[in-house]
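These notes are about the structure you will find just below.
Left out: one protein chain. Kept in place: all the others.
And now, chain A:
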Amino acid sequence: MPVDVGYAGRQYPPTAAYEVGRQKLQEFADAVGASHQAHTDPSVARALGYPDVIAPPTFAVVVAQRAEAQLFEDPAAGIDFSRVVHADERFTHHRPIHAGDRLVTVLHVDSITVRAGLAMITTRAEIASEGGEPVCTVVSTLAVRPEES
């Protein structure tokens, strides 16, 4: 089934809150080799002016992909994940994510274009605090290769 271009422009309702934990941030920082102590030592983070340990710059992908799943796991969207290649990714931080944050995400499907069977899907995850303070904008483009290749 081809990708349904009719999903372009769609906006999903806010996700349930994702609660950011210190151990999760440490685990993620370890995995990417982010060794700055602001990720693991609350006193270092506080000395830099943050309320608690902060996330590495790409941690927001963990939060964003939970929202993106609403699109990618929707069978009607026609996105075959075995044919997906990640094309680009961008994080715009309105403020750093820190432990204790409760983050709510609204997913937007900014564009879907199909050229010669190759579908390019750009999503935008707007991550905010429960109070509505913008935290991070994550823009991601995936390429879905045609079935015959």
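In this section, contacts are C-beta pairs under 8 Å (C-beta built on N, C-alpha and C of every residue); 3 or more make two chains touch, one makes a residue touch a chain; residues count from 1.
Simple rule for what comes next: contacts and distances are computed from a predicted model.
Tell me the UniProt protein name of the chain this structure doesn't show, selecting from "Biotin carboxyl carrier protein", "Putative iron-regulated membrane protein", "Acyl dehydratase" or "Cobalt transporter".
Looking only at the record, the undisplayed chain corresponds to "Acyl dehydratase".
Pick from A:Val3, A:Val20 or A:Ile54: which residue touches the chain that isn't shown?
Candidates A:Val3, A:Val20 or A:Ile54; residue touching the omitted chain: A:Ile54.
Which listed residue (A:Val3, A:Ala38, A:Ala77 or A:Val144) would be found touching the missing chain in the intact complex?
Touches the omitted chain: A:Ala38.
Spell out the interface residues on chain A facing the chain that's missing from view.
Against the missing chain, chain A presents residues 24, 27-28, 30-36, 38-39, 48, 50, 54-58, 61-62, 65-66, 81-83, 85-93, 95-96.
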